[in-house]
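The complex appears here minus one protein chain, its other protein chains still in place.
Presenting chain A:
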């Protein structure tokens, strides 16, 4: 009986709780500090005149230009209009990709024949950099909005379809059997067990797809567009308006960061069981 009274069990949880807390705090602080150091270095090299503003304008100039762009605009449109053009394209591409890639992924994961048909098609085009088939899309669909949305759609489709198929294939067989022994039909299995089980993987696929899609979009706008963040950066570069280029790059990075954070938050909200021992 006396062995139950040893203090071993009470002292154990303490180091468990302290260590990760201290580490997560300090990691975040290191990151913030890094950002500040980089900004300070940027300011220092430009303020001292070491680098000409043509190559790297000072932070203050970029900020000023940002204000100007947001209010009066550049190349006939404001920063917001360029931003809106880019966001609308990725939104359409993402929307269509989710609507089609999730059912296709479920079909690949759950049906042998569907896998046989669709797997080689996706695996064939997935490794091709989207910009490599952009010229073909332009030949087929012209240089309008359709070709850009189609390009992003294709770039996002493959990661979501593949992640969904993986999620479907790794569904816990015990959960499927449990649902079947409670009388679930095939459609009910998909709706109540397979789809929620695959949701963490689907969201991971969306995260990867959005990353690929966003970089593809900006690159496509560099090549063939008359609006959008990529176009704004490219046309500014042609006239050596470096502050607009830097600003454009920062906005592009910020949007990518915001999308990533948003999806992580969505993951925490929608799949709180993911990563929990259950």
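Criterion: a residue touches a chain if its C-beta (ideal position, glycine included) is under 8 Å from a C-beta of that chain, and two chains touch if they have at least 3 such contacts; residues count from 1.
Please note the rule applied: contacts and distances are computed from a predicted model.
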| item | value |
| --- | --- |
| Undepicted complex member, UniProt protein name, chosen from "Thioredoxin reductase", "Nickel import system permease protein NikB", "Hydrogenase iron-sulfur subunit" or "Taurine ABC transporter ATP-binding subunit" | "Taurine ABC transporter ATP-binding subunit" |
| Touch criterion as defined above, residue of A:178, A:240, A:253 or A:266 at the omitted chain | A:178 |
| Residue, one of A:193, A:206 or A:220, that touches the chain absent here | A:193 |
| Interface residues of chain A (partner: the chain not displayed) | 172, 174-175, 177-185, 188, 192-193, 196, 199, 271-273, 276-278 |
